[in-house]
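For this view, one protein chain was removed and the others were kept in their places.
On to chain A.
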Amino acid sequence: MTRRTESARLSTEPVAVDHLGLIDYREAWELQRRIADERANDIGTDRLLLLEHPSVYTAGRRTDLADLPQDGTPVIDVDRGGKITWHGPGQLVGYPIVKLAEPVDVVDYVRRLEEALIAVCNGLGVEGGRVEGRSGVWLPASFVRPERKIAAIGVRVQRGVALHGFSLNCNPDLSAFDTIVPCGIRDAGVTSLSIELGREVGVDEVTAVVAETVVRALDGVLQVSAHDVARDARVTSGT
């Protein structure tokens, strides 16, 4: 089946990009829900919220008890897809809140977000890709390092509007992931642009290009293509 439009968005109005800086998770969640309600009622315009969160763990409904922090650290239960993850300084978080083109194609929407983040990583010299059965952007395993995730995606679609979104690890303190099983995947690691490139890559360095690239992907200017991470028998699967 072919789409009637190259865009994943129903609206032809430009996406409004909001740079919110450091903002509390619950405050951002409330803002998302308010905008999503407006978009469901054809009020306002599609928005891309770009921000950082103070350190926080968030858990989707499928999170297993064994994946949670074992030290009693608070966790916020959320209504996005996926399991548990961490957000914090040094990680660029993006919440595109868009009314999706009809008929809604969730997989296509997520693949566009992945495509944008893959393009950003590749542009910086980090060769990322997709892993079958998982969302987000991954780097291939080598003999010395496991498959590892550099960007996470967790989305909710309600009344035809997408909310929640993605996070890209720029230069966060990745030790925050040590107390959880990120995304419930035990056989993979987490990485950042700074680790992979061997230099400091801050959120400020990538924010503008992420904004531009995400909008280009959603509007169909940046086409989705195959970027499958090479896997071999040493790498087991997860979700």
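Worth pointing out:
In this section, a residue touches a chain if its C-beta (ideal position, glycine included) is under 8 Å from a C-beta of that chain, and two chains touch if they have at least 3 such contacts; residues count from 1.
Going forward, contacts and distances are computed from a predicted model.
Look at the chain that isn't drawn here: its UniProt entry, checked against "Glycine cleavage system H protein", "Molybdopterin synthase catalytic subunit", "Cytochrome d ubiquinol oxidase subunit II" or "Spermidine/putrescine ABC transporter permease", names it "Glycine cleavage system H protein". Interface note: of A:R9, A:R39 or A:R80, the residue touching the hidden chain in the full complex is A:R80. Of the candidate positions A:G21, A:P74, A:P103 or A:G125, contact with the hidden chain is made by A:P103. From the options A:R9, A:H87, A:R134 or A:K149, the residue with contact to the unseen chain in the full assembly is A:R134.
Here one chain is not drawn; of A:N41, A:Q158 or A:T179, the residue touching it is A:Q158. Even with one chain removed from view, chain A keeps its contact list with that chain: residues 1, 3-4, 60-62, 79-81, 102-110, 133-135, 153-159, 162, 239.
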